[in-house]
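I am attaching a structure below and will ask some questions about it afterwards.
The complex appears here without one of its protein chains, the remainder shown in place.
This part shows subunit A:
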Amino acid sequence: MKEKLTEFIQSQWKDSLLPQRDINTNLLYFSIQKESLPTVVQTLKDHPEFAFTFLNDLTSIDWLGKREPRFEVVYLLRSPKNNHFRFQLRVPVGEGESVPSIAGIFPAANWPEREVFDLMGIPFSNHPRMERLIMPDNFVGHPLRKDYPLEGPGQDYLIEDLLTIHVEEDITG
């Protein structure tokens, strides 16, 4: 399965494939250009032999300070027909760029794409409703980005500082 799929993808989308990084992983993966993502997903879904009919997972990684471009959207597809074989499609995205949505191909991608937009700040084009999903509407920033402080925006103090402030405060008024 692995060899067949590799051969198929390499012959079909020679120009869209990006050079692979060497990752120590348990999954087969391909890096592709974001423009050709919907075509690849649709073709693999409709293909009678491969039949990747199940979208298993959709997420994103922020590589701030490690790699260029900064983000990577990761799609995990599963083929129930071929012994539930899983493989990854990885789409590198730069800051401020958008990725074509696959919500039209897999309805399941609707919420996960909104989640990625909400928490990581990667917009998806042609999505039926690209709004925040989990965070409130008036929230500023994207919490899963590496440059977003864990304690919240503008509150990059440490717990120790918080304790000192509390002790020094004159509670008697």
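Everything below uses one rule, namely that contacts are C-beta pairs under 8 Å (C-beta built on N, C-alpha and C of every residue); 3 or more make two chains touch, one makes a residue touch a chain; residues count from 1.
In this section, contacts and distances are computed from a predicted model.
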Legend entry - Per UniProt, the name of the complex member that is left out, chosen from "Cytochrome C oxidase subunit IV", "Fumarate reductase", "NADH-quinone oxidoreductase subunit D" or "1,2-phenylacetyl-CoA epoxidase subunit B": "NADH-quinone oxidoreductase subunit D"
Inset, instruction - Identify the residue among A:Q42, A:N56 or A:S98 that touches the chain left out of the display. - result: A:N56
Inset, instruction - Considering the whole complex rather than only what is displayed, give the residues of subunit A touching the chain that is not shown. - result: 23-27, 53-57, 59, 61-62, 66, 74, 76, 80, 83-84, 86, 88, 106-108, 110-112, 115, 119, 131, 133-139, 143-144, 146, 148, 150
